[in-house]
Structures are given as structure tokens and as C-alpha cells.
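A single protein chain has been omitted from the complex, and every remaining protein chain is retained in its original position.
And now, chain A:
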């Protein structure tokens, strides 16, 4: 039975695996060129999707007022908001939760080493696979963010308008 499963690598990056499963998948990926390659692509995909989401401009149709106007003409009971406060109250929590969902994208960015490519046999450093802890993670993510002056990895789920 093959132990190379893209969905498991994906679950690893998403932080969805139980500790023992995560350890098993990491251990396998460390010694498997194909899985290292797939992980590098998955990190890229997640990172790119997150950045793409952050780039989306605000849409006029996404205003609640427009929706309210439409709801007012629906046969269902219309939404009438008695109070307007608090709609952003949960953003902090959401941002954190969303960051958790994609945190692994940033956890193990390898330092240096540009231009890797060509074959799937190309060896990757251990750092690519294993999130060694807060320090390593912050170093790698911070170095990259410092270079571009922006937070690279955020979740598409928190694509704040006007960002």
C-alpha cells in the first residue's frame, strides 16, 4: 500500500491530522522526494490563493444595504436591523482561526536556497518538511515578509475588504 497520499499532505498543512498521524506523514515526507515535491506545491498553492484573495477589490454588490433592499422585496420576512453595532466583533477571532487553518503554509518556509527545481529528485532541506517550532517559523516567515513589506500568508477566509 502506498504511503504517498496528497490528501494526507494537504491535511498535514491544514493542521487537521492527529499528532501521531502528523508525525507519521512528516516522517514519510522527509524521506520521499515525491511528497516533498507535492508539499512544496501545496504550500505554493495555499500561499498564492491567500494572496489572491487579499487582492480582491471590494464589490458594490457586497454591501448589506443592497441585500436588505432585495430582501425587502422578498416574500420572506425582511431583515430589519435594529442595531448596527458589533458586526466586526468577531473579526479578530476569525483572523486568528483562519491563520491557524493556513498557518502551516508559513511554518516551514525554507530559508535561502532559491532556484530549486528541475526534477522531483531534487533534495529539500529538512526545514521544508518539519515545523520545528515558533522560532524557526517566525524567522522564515518574518524574513520573507520583511523583504516584501507585507504579510504574505493570510487566509482567504479573511479577505477583508479595502485591504
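Definition applied: a contact is a pair of C-beta atoms (placed from the backbone, for glycine too) under 8 Å apart; a residue touches a chain by one contact, two chains touch by 3 or more; residues count from 1.
Basically, contacts and distances are computed from a predicted model.
A.B. asks: UniProt names the one chain left off this complex as which of "Molybdopterin synthase sulfur carrier subunit", "(2Fe-2S)-binding protein", "Formate dehydrogenase" or "RNA polymerase sigma factor"?
C.D. replies: Of the names offered in "Molybdopterin synthase sulfur carrier subunit", "(2Fe-2S)-binding protein", "Formate dehydrogenase" or "RNA polymerase sigma factor", the one UniProt assigns to the missing chain is "RNA polymerase sigma factor".
A.B. asks: Name, in rising order, the residues on chain A that touch the hidden chain in the full complex.
C.D. replies: Spelled out for chain A, the touching residues are 5-7, 10-11, 14-16, 34, 36-38, 40-49, 51-53, 55-56, 59-62, 64, 66-67, 70-71, 74, 76-77, 79-91, 93-103, 106-107, 109-111, 113-120, 122, 124, 133-134, 137-138, 140-142, 144-145, 148, 151-157, 159-161.
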